[in-house]
Structure formats: structure tokens, C-alpha cells
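This structure is in C-alpha cells; I'll ask about it shortly.
For this depiction, one protein chain was excluded, whereas all remaining protein chains were kept in their positions.
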Amino acid sequence: MSKYVDVIIAGFGGQGVMLIGNLLAYAAMEQGLNVTYIPVYGPEMRGGTANCTVVIGEEEIGSPIIFNPLSLIAMNRPSLDKFQPRVQDNGVLILNSSLVEPSLAEKNRLKAYAIPVNELADKLGNLRLANMVALGAYVQATGIVPLQAVKNALPNVISSHYAHLIPDNAKALQTGYDYAQNQGTV
Amino acid sequence: MKEKIVFPKPKVLADSPMHYCPGCQHGTAHKLVAQTLEELNLVEKSICIGSIGCSVFIYNYLLVDTVEAPHGRAPAVATGVKRAKPDKIVFTYQGDGDLASIGLAEIVHCANRGELVTVIFVNNTVYGMTGGQMAPTTMVGQKTTTCPGGRCREREGEPLKMAEMIASLGGTAYAARVAVNNIKNLKKAQKAIANAFKVQVDKLGFGFVEILATCPTNWKMTPLQANKRIEQEMIPYFPLGEFKNCLGENQ
Partner (left out) sequence: MTKRMFVKGNEAVCWGALAAQCKCYFGYPITPQNDIPEFMSKELPKRGGVFVQAESEIAAANMLLGAVASGVRAMTSSSSPGISLKQEAISYMAGSELPGVIVNMNRGGPGLGDIGPSQGDYFQATKGGGHGDYRLLVLAPGTVQEAYDLTIEAFNLAFKYRNPVMILGDAILGQMKEPITPKDPVIDDSEVHNWCLDGAQNRPSRIIKSLYLEDGALAAHNLKLAKKYEQMAQEEVRFEEFLTNDAELIVVAYGSIGRIVKTTIRKLRQAGHKVGLLRPISLFPFPKEILLSLAKAGKKFLTIEHNLGQMVEDVQLAICKFATTDFYGHLPGNLPTPNDFEQPILNSLEK
């Protein structure tokens, strides 16, 4: 079957979920794949979660909005509560274990990775890199695009104002990737 | 020492948290209007005309009868309400995009006809709700999302001075500009709003108060910085004061 994956990336506003959604999509585009990215704003923005959906495939993409995704990156508890039940069986879950109890992962049904993204980012010296750590882990878990492609895409989604942070972002991607590889699923 | 509340919450103001951003002065403006309605004993005969902008949910906070007007048309809707129910107290609450851009014709003609209504006009120099685009009141040089290089006098003209413009119209009985950036100005603002309602009660003509207000979010400032900007940048260009007052003592 042709390559296809879709993912909902969700967290608090400010956790940078839109940025990693963009980054993943951009990297996939540069790999010659079809891709859609849609941010979801609305009343949810104010209090709880912000989320976006990325669809990547070899075939032309139909819906950019997915109810039952193949994968989920949950950066906080409300996101896990809302979206985990919707993830398809055998799907991939990246869970931010810095903020969410790993035992909440439906590990019998999903390939669940518990990644302490906040701690890992903190160790790198910048808590705001947590989103990149999560994406690095996701790329390892799904193999949808090479990690290098994601790193290469960084300058295209990070505003020139923060260009000096690109090497740190690349390091954070690698950290997440390595962590997922070493720890495996829960 | 016993604590004394100098700025109590009016009853007509709902007990719910407001959706405004931290440091936004829409909330203060709501409170001033609420206080005036209570002080003048107008709550039960007031009809509010809401407008389209960040204050679109005013009906959730100010518990008086309210109708939502299309963007900019509040003064026309107010005219309709007042003409149909002359014994009611009718007021609009509008932002600067709403009143000074798309609704400029409606506000000018409403004032010029001397409609017995009161207009509360919140000037924060941007379109707040839609994400910080240029407003007719945007200061020269001020950067917004639709004048990314800063407002340019030659291209976009100078910021409109609404209070002065409205004061120049025959039907206007009261026009003032106020700020709510410190206690002194707040007190004056309170008085101006009361006057703008009194001219309606006394059937003297159209009442108008322009309130200079912060929009920290779209100014990309902290609430404190935004409040400072009112003093340092806005007031020098938009002078505070009464530009017309036909109430008894001044006639």
C-alpha cells in the first residue's frame, strides 16, 4: 500500500504545536509527498487546547480533517483525553510524560511512547524546545520522513527572527528521536 | 483602617469574568457605563445597541436590553429604536473600526440629526477583534498588520479625531474625549459619560464620549506599557476634554 499517515498534534496554546505541525508538513513536502496542514482555532483556543492536523501521503489527499487519526502527539492532559479515544487501533501515540501520567496511555491498543519532553528540553537549556523533542520522537516512531529532512526544513518554518535557534531546534529533534529509539514503547 | 471600596461593582454588571485580554480597557469602559446607568437611575429603561468588535459580547456583561447591530450601523439602529420608543434611553457602544471607518456615515448623520441617543466610542487605534489591522485612528508611524511599514500620512491620511468632528455638528449636544489610564482621568471619564446621557435625558441632543483605550494584545505591549502609550503617544495627538457641552450650566 502507498505511504500514508495522518496525525493530530495537540497541546496548550503556546506549546508550539502549530509550529511542529508546519515543520512536519514542510519536511514531507520536500520529500515529494502530498501533504495538508490545518490548524484548528475556535473557542478551544481560549481555555484549553490548540491543535492541528497533518496528513501526509503518496496519493492525492482527500480530507485535511481527520476524526480517527492514525497517530497523535498529546502535549497535555486535555489533549490526551480528547483525542486518544479517537486514534485508530495500532496507531502511534506520543505522550508528553512530563505533564501526563504515562499509565493513561491505552498501551494495549496503541503504540504508545512516553516522552518527558519538558525535562529533555530543559536539559537542552530551553523549555520551549519541548515541541521539537516531541516531533523528533514522532519521526522515530513512524518513520514517515527521515529526521534529516525535518532538520533541513527548520529554516523554512522558523521566523528569521529566531534563526539563531535553529541548531538548538535540530538538537532537540535529535534528542527526541534518540529517546524514542532507546526507550521504545511503554 | 477599614478598607473602603472606591470603585464598587455596579449591579447591572454581570458577575461573570470578561473575555477581554489582560490589560484591555474595554472592561473599564463597560464599568463606567454601568455605573452611570445606575447613578442616573436609567437601567430599567435603557436599550443598548451593541456593535461588532471585541465588545460584541457586551450583552453578557451589561445586563440591559441589547440589540446587535451590523458592523458600523449601530447609530442607525439606535435611531430606529429611539424613534420607535422615544421614552427609552438608547445608547451605542462602538469601537474605532466600527464607528470611524465602516460606520462613519451613520455616526455623522445620527449626530447631525441630533438624535436623542448616547454614543460610547472606544478608540484603541486598531481593529482588535480581527487581529490588529489598521484603523482610521491608527497613529502615523504605528505598525499594524495592514500597514506593516507603519501608517503613512501621504498614503493613509491622518488619524481621525472623532470627538472634534462630532462636536462640530449641529445636532450634537455633548462631545468629549476621555481616558481611563489613571484615577484622575477615570473620574473625568465618569463625569463625561454621565453628561452624554444627561443630554439625552434632558432632550438637548446627541451625546458622544470618545474613550482612549488600550489594546495590549495588538499593540504587542504589556498592560503597563500600553497604559503608558495612552499618556505619551495618544493624548498628545488626541487631546482630552469637552469639545461641546449644551447642559444647563454651560449654555
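Letters A and B mark the chains as written, and numbering starts fresh at 1 in each.
The rule is short, and it goes like this: a residue touches a chain if its C-beta (ideal position, glycine included) is under 8 Å from a C-beta of that chain, and two chains touch if they have at least 3 such contacts.
Here the structure is a predicted model, which is why all the values come from computation and not from measurement.
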**Request:** With the full complex in mind, choose from B:L40, B:L63 or B:L104 the residue touching the hidden chain.
**Result:** B:L104
**Message:** Among B:Y127, B:F206 or B:F238, exactly one should touch the missing chain; which is it?
**Reply:** B:Y127
**Message:** Considering the whole complex, not just the chains shown, which residues of chain A touch the missing one?
**Reply:** 22, 25-26, 29, 34-42, 61-68, 156
**Asked** Contacts of chain B with the missing chain: which residues?
**Response** 52, 56, 68, 70-72, 97, 101-102, 104, 127, 129-131, 133-134, 136, 145-148, 156
